[in-house]
Each structure stands twice: as structure tokens, then as C-alpha cells.
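Note that one protein chain is taken out, while the other chains of the complex remain in position.
Each chain carries a letter (A and B) given by its place in the written order, and its residues are counted from 1.
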Amino acid sequence: MTDIDLSAQETELSHATLPRGAQWLVAIAAAALGGLSLVLGAGIVGAVAVGGLAFVLGYPLWALLVENRRSATDKLVTGLVWTAFGVAVIPLIWLIYMVVARGTAAISPEFLTYSMRSVTGDEQGGLYHALMGTLIVTGIAALISIPIGIMTAIYLIEYGKGSRLAKAITFLVDVMTGIPSIVAGLFAFALFTLVVGPGTRFGFGGGVALSLLMIPTVVRSTEEMLKLVPDDLREAAYALGVPKWRTITKMVLPTAVGGIVTGVVLSISRVIGETAPLLVASGFNPNMNTNALEDSPMMTVPVFIYTQLSEATAKGVEYAWGGALVLFVLVMALNLIARIVGTIFAPKTGR
Amino acid sequence: MVAVRDEAVGEAADGSVAGAAVGISGRGSVGDIVFRGFAVAAAALILVALAAVFIFLGIEGIPGFDVDEQHYAGQGSFLGLVVPLLFATMYAAVLALIIAVPFSVAIALFISHYAPRRIAVPVAYVIDLLAAVPSVVFGLWGAVALGPYLVPAHGWLAENLAWLPFFDGQPSGNGRTLFTAAIVLAVMILPIITSICREVFAQTPRLHEEAALALGATRWEMVRYAVFPYARSGMVSAVMLGLGRALGETMAIAMIASPKVVVSLFVIGTQNPQTIAAHIAQGYKESTPDRLSVLIATGLVLFAFTFLVNALARWIVARGRAK
């Protein structure tokens, strides 16, 4: 879209226009103004704000004087859009900087291989138990969600098209996307309180809670991918007399596998950082615990961050940032995997 | 199940491949019946799961509607507790939306219509990255970094904008307020709204846009008269999804704002309305069974409420499409 810039030619034909490079002139003036306010002691943030405001308002103002109202509005909006972008990346950069800078200070080989068992005072502890807990709990969630999610999507696309059940399921999946994560945790907690006993908090409960959050994303992404599989493929298989289920497993799924795997990995990366449901459903535990089925709490990285922060000690805060970095790397790695898988298997549908 | 199959067969007349396949090769094949059974069972399981959420929260939570009044955090009754909590939940979410929506739309426009392609692609990636940051990390950042940083802003707002009820009062001296929490919440829902808006903007028919430009429209006029009308229902659904996420967000608010069960519009003070989700997260750890059932009951209310909001969103979107 951006390559068609007709507005410039249009104005040239009809009336006076700003000189070429006008935006640079304004930018320099705005920067000077910003610099001036910095000298006058407005602080970096203040100076940037003054400079930015001067540009966003000054450029359209000039256009209003030389050109016309419409052109000025256009330039104002353009300035605002760019500003919005600039403002929105600030928290992201700030956040990533803090996680990396303060996280790396905490990370050491011991931090990654120790648990918090019998760790008191300034002794070295670690989040190995939490890391394993996260892998196990998320693994359980994935084991539950992937088959259910993919089969549901298959039903919706291949079998149920237009049926009342399919419509209801589509609606419910949409609604499920909006389940507050803490409600998922409470559900798992309530369920196992009744099934196992009061106050049950264990790894499997966390897995069930997360799967409730994961299923809709898996269904959604798989559905989108199955929709992309051209009907010609299916028709060709049917014409050869291939049974429907074999068509789906041998033709449709393999064609869509790249997108499905990408969607699944992304959905894992969405739930791996969930805190509230795990806080409620799997609890916290300073010890190593690899048995998700035993009635004993299982630590996870997000909960580790939260509990370390509540220690109210300098070490606790440091460990919390360390945990944040580990979690961040995990999530980024999953996103990267999803992207790589996505490009390798990218469907060639001419889109 | 039979009925479903009949419907599917019926659809074969409309040229649906799915129906045709059942008609040709579906009957009699054991593999087909089993596979289809699995698919239907999986789909039905979703129904069951949602019902189970209601049922189990109900079993554990309903006793919480009426227990000894000491368990209602000094509010006397369940309604006395849940009404302020529900108010705060909506209030925080709406505040976050007010901040996030203009930014999201602007960034989506930036990516789809304003930025040069070599900037737009990485920007889109970076915004998606924001969506992947776990909420507990956002909470950590908001509590440790952003909150203290915003203290002067709190003072400024209280001094200069006190005629607005949101800023009328003694400002907080440590930034642990709903104002800070709402900003963090806004950053958290921004990627969701942006990515959906971006997609619908990009789907605007090229012909509409080119026609607008050919008529002499500036870029902004093209966006306003060609892109926005086309994308309206998509934008509404994006906002509703953001709202849904904001309603259920727990950790960021629990870690940032100093809570109080109260109905108040004042967002920069020391007593910030407590949301349902944060109330549960902070209360569950030291809970007797009675108190726990109260918390679960509030969770049930939150679930029912977000259910309604989401259903409403779908309805609006469906109506928008039908037009």
C-alpha cells in the first residue's frame, strides 16, 4: 500500500506545497527545541517529550499554513501513528533490558542445577526443581490438549461443518479463549478437592488447569490450518476410493502439519508462563518433585518468581529476576521453534 | 450422532466435500466410524469441560454464598464483597482499554499502511513478542521498575487534574496504584488488539483503497473512509478480546496495586479497588475451607461474567458480519 503515494502528486498539481525535505527541517527544529529543554533541565524524558511534541504538532501546523487543512490532518495522523509506535516500544525495550540485565546477574550453573531444599539465608539455591516442574506440568497440559484440540478441529472442519453441534462447539471454543486463567486454576483445584481430598495441590492439577487454557488455542490454530488445505486434495483422495479417515490422516494432516505444529508450539509458549492457575492448582514446594501424580505440590518457574519476590529479601528479588530470564528464554525459544517449523513447512498456497 | 451424520450427508447437495465423502466411502468402514467417533468425542469433551468448570466451581463455591460473615473480608455479606470486586474488575479492564485501544489501532495502522515494509515486518514481530512475555514478568517489572518511576506522574496528576474524579485526592507515594496497574495491563493487551486489527486492516480490498486515493484522498482520508468502515466489526471483536483478557488478568494487578475492597473511581491513591482475580490470588494461600469457598464463589462470578462478555462479543461480531 505504501508504494502508492498519490497525495504528493495531487497537491503539486493544485496548490502550494511544503518544500522538499520539509519534515527534516521540522525534525531538526524539534530536536533543537528538545536539546534546549534538556539544557534547561527538563531531563531526558522531558526533552524527548518536548521534541516529539514539537515535531508532531509543528509539521502539520506548517502544512496548515502553507497547504490546506486536509493535508495538515493527514500529517498530524501520520505523526501520531509514528509516535504511538515509538511510545509502545518503550515498555518492551525497558522490560527486556531489565529482565536481561538483572536476570544475568542471578544466573549461574548452581542456580540452574540446585533446588531450594534446605536453602536458608544467603546460601546458594536454584530453580532446577521449578524448571523441571514447569516442563512436567506443561508437558501434561500438552499431552491432554494436543489430541483433544486437533481432533476437535478435525471434527469442526471435516465432519461437522454447519451442523448445530459444530456451531455450538465453535462458539464454546471462542468463549473458552476468554476463561480467566485463575478460574482455570480454581476449577482444577475444586475438581481435585472433590476427587482426591481437600487441599490437594499437585502437578497433574496444574496440567489440567493449563490444558483448559491451551485447548482453545490449539483448536483455533489447527482449524485455520485445516481450512487452508485445498479441497482438491480431499476430492482426489475420495475419487480414488480412499476412506475418509485415511484421507484425513494421510493427506490432510500431513499437508497442514507445519502450521499445526507451529500453532501447538505457540500455544505451549502461551501457557508456560501462566502463574495464577499454577499458584492455585499446583502450589509451591522448595524440594525437587518429579512425580506429578503424587499428592504433593510441584514448583514451577512462574510460581518460583512469585514466591521469591514475596520473600522480601534482596536475594529473593535477584532470584525472581533470574527466574524471569529463564522463563523469558524458554518462551522465546518456543517462539523461535514455532517460527522455524512454520517456515520449513510453510504451505504453498499462493497467499 | 446419527442426526449429525444425516446433516452432513444433506450438505453434500451444497457441494460440501465432507458430506460427499461420508456418502461415498464413510459407511461400513470400521476405521471411519472409530476415527469419527474420536473426533466427535473430542468436540463433545469441550462441552463437558466447560460444563464441568461451572459444576465443580458451583459445588465448591456455592457454600461460599452464605457462610459466617467474618469470611467476607469485613464486607458483611457475599454481595457486599463481590459487588465492589466486580466493579473493580470492570473498572481496571476499561481503564486498560482506554489506554490500549488508541495505541493498538495506531500501531496496527502503522504496520499495515504507514511503515515501509522493511520496518513493518520486524515491528509486527516485536509486538507479537510482547504477547509472549509471561504476566508474572510484567508484574515484576510493574512493581519494581515502572511503579516507582511513575510516582512524580501521580503527583502531577493529583495537582493538575484534580477536577477529574480519577485524580481527586492524596496521591500515592510509591506508585503501587491502579493507575500503574492499568498501564501494565494496557501493555499486556496491546499485542492482542494490535494483531487482530492489523489483520483486518490488511484485508481491506485494495480496490477500495486505490479508488479513494484516485479520488484525491490523502492517506488519512483513505484510512478513514475506506479502511475503517470495512474493518469496524473486526475492530470491535479485537477490543472485546482485549477486554476479556484484561478482565481475567491476575498477577499484574496482584503484584502492583495496593488493594482495598472498595468502590472508588480514584486511581492514583493508596486504596485501590481490588479485582476478583487478584483477590483470589492473594487470599487463597492462607485460607480455611469457609474462606476458600467464598473465594471460589467469587471465581464463579468472574467466570460467569467473562462468559457473558465473550458471548456478547461473539454476538456483536456475528451481527456485524451478517450486515
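One rule holds for everything that comes next: contacts are C-beta pairs under 8 Å (C-beta built on N, C-alpha and C of every residue); 3 or more make two chains touch, one makes a residue touch a chain.
Heads up, the rule we're going with is that contacts and distances are computed from a predicted model.
Colleague: When you check the chain that is not on display against UniProt, which of "Secreted protein", "LLM class flavin-dependent oxidoreductase", "Phosphate-binding protein" or "Cytochrome P450" does it turn out to be?
Modeller: The correct option from "Secreted protein", "LLM class flavin-dependent oxidoreductase", "Phosphate-binding protein" or "Cytochrome P450" is "Phosphate-binding protein", the UniProt name of the unshown chain.
Colleague: List the neighbours, among the chains on screen, of the chain that has been left out.
Modeller: Listed by label, the shown chains it touches are A, B.
Colleague: Tell me which of A:L53, A:V119, A:V196 or A:V329 is the one touching the absent chain.
Modeller: Answering carefully, the residue with contact to the hidden chain is A:V119.
Colleague: Among the options B:S77, B:N160, B:Q203 or B:T288, which residue touches the chain absent from this view?
Modeller: Residue touching the absent chain, from the options given: B:T288.
Colleague: Which is it among A:V301, A:V326 or A:V341 that touches the chain not included here?
Modeller: Candidates A:V301, A:V326 or A:V341; residue touching the omitted chain: A:V341.
Colleague: Under the stated touch rule, tell me which residues of chain B contact the chain that is not displayed.
Modeller: Residues touching the hidden chain, for chain B, are 73-75, 143-144, 147-148, 151, 170, 172-176, 254, 258-261, 270-271, 274, 282-283, 285-289.
Colleague: What does the interface between chain A and the hidden chain look like in terms of residue numbers?
Modeller: Residue positions of chain A that touch the missing chain: 110, 113-115, 117-121, 124-126, 128-129, 132, 135-136, 139, 199, 250-251, 253-255, 257-258, 261, 286-288, 290, 296, 309-314, 316, 341, 345.
Note that only the chains that are shown with their structure count from here on.
Colleague: Taking each chain's centre as the mean of its CA atoms, how far is chain A from chain B in angstrom?
Modeller: That pair's centroid distance is 13 Å.
Colleague: Under the definition above, what is the set of chain A residues touching chain B in their complex?
Modeller: The touching residues are 1-2, 4-7, 10, 70-71, 73-74, 77-78, 80-85, 87-89, 91-92, 94-95, 98-99, 147-152, 154-166, 168-169, 171-184, 186-187, 189-191, 193-194, 198, 212, 215, 219, 231, 234-235, 238, 241-249, 269-270, 272-276, 279-280, 302, 305-306, 309, 317, 320-321, 324, 327-328, 331-332, 335.
Colleague: Please name which positions on chain B make contact with chain A in the complex.
Modeller: 4, 7-8, 11, 16-22, 24-26, 29, 31-32, 34-36, 38-47, 49-50, 52-53, 56-57, 59-61, 102-103, 106-107, 109-110, 112-117, 123, 126-130, 132-141, 143-146, 187, 190, 206, 209-210, 213-214, 216-221, 223, 241, 244-245, 247-251, 254-255, 277, 280-281, 284, 289, 295-296, 299, 302-303, 306-307, 309-311, 314
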